[in-house]
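Notes follow the structure.
The complex appears here without one of its protein chains, the remainder shown in place.
The letters A and B name the chains in turn, as written, and every chain counts its residues from 1.
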Amino acid sequence: MTVLVVAEHDHKILSDAGRRAVAAATALGEDIRVLVAGHHCRAVAEAAARLQGVTQVLLCDDPLYEHQLAEPLAVLIAALAADHQAVVAAATSHGKDVMPRVAGLLDVGQVSDITAIESPTVFQRPIYAGNVMARVCCEERIRVLTIRTTAFAPAAEGGQAEITTIAAGPDPGVSRFVEDAMTRSERPELGAARVVISGGRGVGSAEGFGLLEAVADELGAAIGASRAAVDAGFVPNDYQVGQTGKIVAPELYIAVGISGAIQHWAGMKDSKVVVAINKDEECPMVQTADYALVGDLLEILPSLRDGLRQMKA
Amino acid sequence: MSERESMEFDVVIVGAGPAGLAAAIRLRQLAAAAGRELSVCVLEKGSEVGAHILSGAVFDPRALNELIPDWQARGAPLHTPATEDAFLWLGRERSVKLPLPPQMHNQGNYIISLGNLCRWLAQQAEDLGVEVLPGFPAAQILFDDQGAVMGVATADMGRLADGSEGPQFEPGVELHARQTLFTEGCHGSLTKQLMAHFDLRDGVDPQTYGLGIKELWEVDPARHRPGTVRHTIGWPLDHGTYGGGFLYHLEDHQVAVGFIVGLDYRNPYLSPFEEMQRFKTHPAIREVLEGGRRIAFGARALVEGGWQSIPRLSFPGGLLAGDAAGFLDVPRIKGSHNAMKSGMTAAEAVFDLPADGAGRRGEAVDYRQRLDQTWVMQELHAARNIRPGFRWGLWGGLAHAALETYVLKGRAPWTLHHHPDHAALQPAASSTPVEYPKPDGTLTFDRLSSVFLSNTHHEEGQPVHLQLRDPALPLSLNHARFAGPETRYCPAGVYEYVQKNGSGARLQINAQNCVHCKTCDIKDPGQNINWVAPQGGDGPNYPAM
Partner (left out) sequence: MKVLVPVKRVVDYNVRVRARSDGSGVDLANLKMSMNPFDEIAMEAAVRLKEAGQVSDVVAVSIGTDACQDVLRTALAFGADRAILVKTPEAALEPVVVSRILKAIVDEEAPQLVLMGKQAIDDDCNQTAQMLAARLGWGQGTFACRLVLADGEARVSREVDGGTRTVALPLPAVVSTDLRLNEPRYLKLPNIMKAKKKPLDIKPLDSLGVNTSTDIRCLGVSEPPARKPGVRVESVEELLHRLKHDAQVI
């Protein structure tokens, strides 16, 4: 089976999400081709060629793809797709924008946000915000798939694929790039952060959140809070993680002084690794976390910060 | 202040429960039969009809038979006839079958979801031309210049926590009517104001209440016996506390399990929620639930005062019906049939109320007499002494109930009286703390994971709908004298005493958890908590409770 992976990149670097999409593709078939469409993006194609499992890199270098607009990209991908049984991309904002347009051009259904590949035609994906898992069978002539990046490890280095240059597709002329406004926050955005450290009422005060921030600085983490901490006035409302606040699914979630009411769990239960730091060893968060450390937060947080510093040094 | 729009109806009904919907249907039936145009609207604070309805329920179809005789053909959700009844006394480990009192025979009755019945009734009402408007709580009673009730205003939407108008602010709407029916259910927030304004409780006993906590379970098909009805008394309550449990097998492998605690309980350490959790661990209950999964949770106060607590039912411009007035029959453990019948009777009284030539709003004073002639009041009068007899404890109460039922047959020459529930608490100092077992996460649960299953929701940033008259009283009275009973009687974990750094405790009100059961407004020892309607559509979203 031949699989086409749509690589996500910034014209210089192949994204981590793109590497994960390649890894997912290896579960679908042996002949894996990676499309790198961009402008002055040969370095990306070279990086893709070095990934294990990649048999061929298709490089389409043209100003038309400078801004990665969905309309011209989808035309290019749909034309290439005819020679493939599956087209795969990461379910990032870019993959979510482009891939359904590809499926629409091909008049086939798409399976979004795949978290597990059972067979080349059977997939698992979360529905209802992750409260239910669905098993989906897709037998379209071309399977258009997006994968949830956190569910697949990035493809390893060690491949030696050839790079084939292909011609640009037509310009549909129905969209124009205007501008980008990327947030330049020192802290990652709560909903998108790889690491989140959240404080609860147990943090005790707004000052207590200062200790949390010091740890977050070391980890490059976003800061969240439980409803109780927001209600107590320690932090503003937009910090709130939970059923009524933000839903997060970072790789690492550190809950500090959070008892772990189910409403809070509803907002972070899809986190890959959960750490509880709490003085109450009976609280639900300590009982359910992957790693729990029981003790005085005012002592633990500074030594955690120091430990992280040492690890970096 | 933004101008409020107003709309005119002949009759406005507050609350789309069994009483309000039966009243609406009866009004439109009467109007159709008489060829009269009569506009009827029903306001409902829940996000949809049924969202705030919670009942056992074993339903006596008597009133429904009178209201919609062909309900079966119209697909009313009465699917499970009650086929097998038992009344159990529970000890810690064992259970003893007690003789089934005649009031508890359920032949001809159905095990139902009252929420689903209300959804169906609302559809019937809409088909008859009633405007049913869920998501719009009545928040204010409007009076005309004669002092009669002239309607209600719906709640404002989009106020900020400090009460000011937010960017999305939408003022409430005034609904004007010739007659307004208040069918808010047990301890309605506007009904409470009407009682005070028109002195409707003068000369009658105080209302007394129970708190019912209910869970819906999907059980192992091998343990499911549709139509089976179980009622229990005894464990886990002590003999001085009134209450009991129920277990009803519905259709689709579902079982309703619940526990009711009389809110005249004395020990401030008692937690109705924990009693309910403990109840499920009794072998007689555990054997049904084990291996199943809990799919819904909710709680609601219910009226227990009966006949001697029924207030004056009419006032200029309006009436009370259903459990807003209080027609639940305690020995029968049911009230929906009475609620419906009272709503129908209120509708008839309103329909026959002669128009006042001068355009004044009348008072349907004959509503009470009409009701006295129905089976509702006969039933309640006969049962009137049974609940107050439990002042003599479980065994005294049962013996007295047997005397009333079998010997006097409801014709006792005396009437036992009630005391208000909020005055029943004993100080913590002279009470014994209760040690409740920890939840096991499969049969018993903590409060917050339970609240989660009520699907309750309150939009952020609105004013707290649980208002304290005196913000100092929680600490000086509730916490100091009664060890913070609101942290235990609230089944939703709304109230918490939080330690402040070095300066003692403060009361934290997690209003977003509220399931609208009204217990705090009833049981607060200082009568300091005032429950008002939050924004429209907020509160629980019960699926089929």
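Here, a residue touches a chain if its C-beta (ideal position, glycine included) is under 8 Å from a C-beta of that chain, and two chains touch if they have at least 3 such contacts.
From a predicted model like this one, the values you see are computed outputs, not experimental measurements.
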Displayed partners of the chain not shown (whole complex): A, B
Residue touching the undisplayed chain, where the options are A:A103, A:I117 or A:A216: A:A103
Which of B:A31, B:M157 or B:L448 contacts the chain that the document leaves out: B:M157
Touching residues (missing chain, whole complex) on chain A: 67, 69-71, 74, 92-94, 96-105, 107-113, 122, 126-141, 172, 174-183, 192, 195, 219, 251-252, 269, 272-276, 286-294, 300, 303-304, 307-308, 311
Those residues of chain B which, in the complete complex, touch the missing chain: 5, 7, 47-48, 50-51, 113, 115-116, 119, 131, 133, 135-136, 154, 157-158, 167-168, 170, 173, 218, 252-253, 293, 295, 452-453, 455-457, 536, 541, 543-544
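The rule we apply is simple: only the chains that are shown with their structure count from here on.
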Approximate Å spacing (C-alpha centroids) for the pair chain A, chain B: 47
Interfacial residue positions of chain A with respect to chain B in the complex: 201, 204-205, 227, 231-232, 237, 243-244, 261-263, 266, 284
Chain A-facing residues of chain B, complex: 446, 448-449, 451-452, 457, 460-461, 498, 501, 508, 510, 512
